[in-house]
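Quick one: the structure is below, questions incoming.
As you look at this complex, bear in mind that one protein chain is not there, while each of the others sits in place.
Order of writing sets the chain letters: A, B and C. Residues in each chain are counted from 1.
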Amino acid sequence: MKNFNWPIRIYYEDTDAGGVVFYANYLKFFERARTEMLRSKGFEQDELMNNDNIIFAVRSINVDYLSPAHFNEQINVSSEISRLKKVSLIFEQSITRENKVLCKATVTIACLDAKTMRPKVIPPLLRAEFQ
Amino acid sequence: MKNFNWPIRIYYEDTDAGGVVFYANYLKFFERARTEMLRSKGFEQDELMNNDNIIFAVRSINVDYLSPAHFNEQINVSSEISRLKKVSLIFEQSITRENKVLCKATVTIACLDAKTMRPKVIPPLLRAEFQ
Amino acid sequence: MKNFNWPIRIYYEDTDAGGVVFYANYLKFFERARTEMLRSKGFEQDELMNNDNIIFAVRSINVDYLSPAHFNEQINVSSEISRLKKVSLIFEQSITRENKVLCKATVTIACLDAKTMRPKVIPPLLRAEFQ
Partner (left out) sequence: MKNFNWPIRIYYEDTDAGGVVFYANYLKFFERARTEMLRSKGFEQDELMNNDNIIFAVRSINVDYLSPAHFNEQINVSSEISRLKKVSLIFEQSITRENKVLCKATVTIACLDAKTMRPKVIPPLLRAEFQ
């Protein structure tokens, strides 16, 4: 699955009294971008849950904050699947503003059975698109 | 039900680049205070949902923002039930910092059937405590 | 100023354990839409603050919650300036999903001096666009 780009605008809700984006809110941006990446491949997470009994859960995240984003800026979230395992996958994501990298993340996502919340093998249809 | 007070500390997460609490976040504080007011009377909302099939939903809110709260301040949320109807109730809430009123809200809450999400008569046990 | 429409996607960050959008988060959507309405007229709020010493602050908001929005839905925020006063203006905003109104708000915004935080007459250039 190729690198996927998703533009995001910074609103007041994203910033804090330090004048920059609050550090937890970058995780919202990363999540939005992963959701849109799936959507771009035809996968809607509500349908995956209701029809296929699948949900994705974050198992771990490593974030490096290099330079802050500010109110009203337009940023880009770049997302790529770097590794595809049997029941999990790893995303490499970065946030840039005009080619300057602001923030980088490595995110491990587990595929879970939506009812039991136990690990579930990633279905072939998804696997084919992720590769 | 008498006036109920709940103290809240302002953290970075609550503020925005204007240096003050973001206007939507006061609604979080009001909600926390309503939850704690119920708890102080022995009602836990997860038990009300799971055991009594009841959830509370906000139907309307009017908020007046008089003066801003800032990072690191300690504020107080005061809550009172001003009107108790058959399937809904009205809260009068205000946020103060050392006797200065920062924000006031009138909040209408509906009692709903947790499964059908339709209006449900407030059970006698709750009604008795709310009066 | 004509009715302005702004589409918004609901992500996990916007929802709560009730399965619907958390009531405070609609205020984020309303704020994004007001910001984009200003931008559509050529006004950037960071420039208004830095170059013109102007900030806008919410003075009051009345919200009616009619029907909930859910995870992954696409909604529309409609915004209109219903009244333009000397130092404040009133927005009528509503959130719809495929023509069904989910939420309505009346929002009073004050124009403030960014340094003193005192009321400031809305400058002619802004006034002209708002009318």
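Just so it is clear, a contact is a pair of C-beta atoms (placed from the backbone, for glycine too) under 8 Å apart; a residue touches a chain by one contact, two chains touch by 3 or more.
All of these numbers come straight from a predicted model, not from anything done at the bench.
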What does the interface between subunit B and the hidden chain look like in terms of residue numbers? 9, 11-13, 28, 31-32, 35, 44-46, 70-72
Identify the residues of subunit A touching the omitted chain, counting contacts across the whole complex. 18, 23-25, 27-28, 31, 55, 57-65
Tell me, which residues in subunit C touch the chain that this view leaves out? 12-13, 15-20, 22, 24, 70-71
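Note that only the chains that are shown with their structure count from here on.
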If you average the Cα atoms of each chain, whose average lands nearest the overall Cα average? C
Can you name the chain that lies farthest from subunit A, using the mean of each chain's Cα atoms as its centre? B
Whole-angstrom distance, CA centroid of subunit A to CA centroid of subunit C, is 27
Counting only Cα atoms for the centres, state how far subunit B is from subunit C in Å. 23
Could you list which residues of subunit C touch at least two other chains? 28, 31
